[in-house]
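Take a look at the following structure, please.
What you see is the complex with one protein chain gone and the rest in place.
Up next, subunit A:
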Amino acid sequence: MTASAKAEPAPFVRLTAVTKRFGTAAPALDAIEGVIMGGRITGLVGPDGAGKTTLIRLMTGLMLPDQGSVQVLDYDTRRNPGAIQAAIGYMPQRFGLYEDLSVQENLDLYADLRGLPKSERRRTFSELLEFTDLARFTTRLAGKLSGGMKQKLGLACALLRKPRLLLLDEPGVGVDPISRRDLWKMVENLTAEGIGVVWSTAYLEEAEACDHVFLLNQGRLLFSGPPQEMTGRVEDRVYRLSGIDGRRRERLARFLDHEGVVDGVIQGEAIRLVMKSGAVPPPLGKGDGTSSARAAVTPPRFEDAFVDMLGGGPGGRSRLAETQRTFAGDAGRPVIEARGLTKRFGDFTAADGITFDIPRGEIFGLLGPNGAGKSTTFKMLCGLLKPTAGEGRVAGFDLRRDAPEARNRLGYMAQKFSLYGDLSVIQNLNFFAGVYGLSGAKKRERIVLMTEIFDFRPIHDMSSKDLPLGLKQRLALACAVLHEPEVLFLDEPTSGVDPITRREFWTHINGLVEKGVTVLVTTHFMDEAEYCDRISLIYRGRSIALGSPDEMKARVASKDLPDPTMEDAFVALVEGSEAREAA
């Protein structure tokens, strides 16, 4: 029987016109239709707030749809939630691990909760510990595990009683690419046994690896099918422009305003363009620095197709940058300097001898998984943490010791939305203007300008915590640049936002950089790292590679992998550094 199930995937979940509302706002899920098959990895893909978690919770029967029905393993979630819950494994976003219990104690606890018979435990535990490669860590407290190991332990707990359907809510968040690949391989092994897997994610590159994808945006199902079908829609319309003379960001801005261009981003030294169907080839002209450029068709990515489906990105003009004053390039001194920055917490070294320079008008990226030390480095530079050793300077100032006025040159945008949620949009703007010493006419002028550029007028009096994620992100940017800073510190600025908002954000940043603003950005998005001029790869507190994205990729290119992605480069560099350490 198992053999036949393996040969022919059976429908495990049937979604029929599923609608779910919270309050009076737009529905969280709007008439979702679809079938999820066993023996496959089905990706639930979409930005934060698209409805992924809601859909998964509906499948578990923990929540019921307002309209339509959800059938899981031939049971209806309305009538038989108990039978469903007994047959599925569910790993919520922050898996409910008990951080003060050891790995083994967590397993014991979940075995008790799931009613795993004592006789089966030894075998199941040893299987799962081997499967997740956690056997060496059974006595370690769950709270002391790395992000990747926590997810693996969470997966092990969800697999204690082998489920027929496994629901994973954003298992890839905060996990380094290597652990993410491990996790993915484990899940693939499960599908070979006929288990159905639902993997939700906001990373669009994860979508490409799924067997089937449900693409959600603002509660609506935009696409359902194999990811190749999605990327196939923009096949032959994606170009990579290499060999551009001079300022590629300015070129990109001009391309984006061009009629036939749907989408465009910086990709290392090159520009990546998506054209409207029929509008080939990209318009290369003389005298704008693209005469020597070569345009080559390049394989499409899921994100290209997503942006195309949403009707293309915003134009290339940034009014924000146009109204910003220019910072003249004094080539002499770098704007941001890190000299052997080291931070120890007790006997744990969070950052170890990190050194780099960032000249004026450059975007510099700190790339690395959560907990690797990039946020620690970032915080030491902007004065939030005192280095144990070494020194960081911004525009020549040590922000911890020098006059607080020096901080007026700095704009800061934090990881999570960290504006005042109870204050309205305009109150937030007023507050940040005041704190940065703007008053009178200057203050009014800047606030009016931000209101116009970001279209805040209709939401002036809304509490900022009630704004949709995209608008929150815009407001955070507006507050960070109100005082025309010379240096921008961006900590994971576009985590989880939809690609259109992300494009708009980077259009502004690119424009500001053209005006001489220097940007330090932390990210764990591999493609976002390619928007940077140079990146430092931070892993386990150390910078294991420093250079431009193209240099990094070139460094790991081989015969087997002639055109590595940024993620390939990351994985190869980390493995190389571990091998050196072991030697």
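Keep this in mind: contacts are C-beta pairs under 8 Å (C-beta built on N, C-alpha and C of every residue); 3 or more make two chains touch, one makes a residue touch a chain; residues count from 1.
Everything below uses one rule, namely that contacts and distances are computed from a predicted model.
With the options "Peptidoglycan D,D-transpeptidase MrdA", "Acetate CoA-transferase", "ABC transmembrane type-2 domain-containing protein" or "Oligopeptide transport system permease protein OppC" in hand, the undepicted chain maps to the protein name "ABC transmembrane type-2 domain-containing protein" (source: UniProt). Here one chain is not drawn; of A:Tyr75, A:Phe137 or A:Tyr412, the residue touching it is A:Tyr412.
Of the candidate positions A:Gly82, A:Gly396 or A:Gly437, contact with the unshown chain belongs to A:Gly437.
Contact with the chain that does not appear here is found for just one residue of A:Gly23, A:Gly311, A:Pro404 or A:Pro562, A:Pro404. Looking at subunit A, the residues touching the absent chain are 379, 382-384, 386, 399, 404-405, 407-408, 410, 412, 414-416, 418-424, 427, 430-439, 463, 489.
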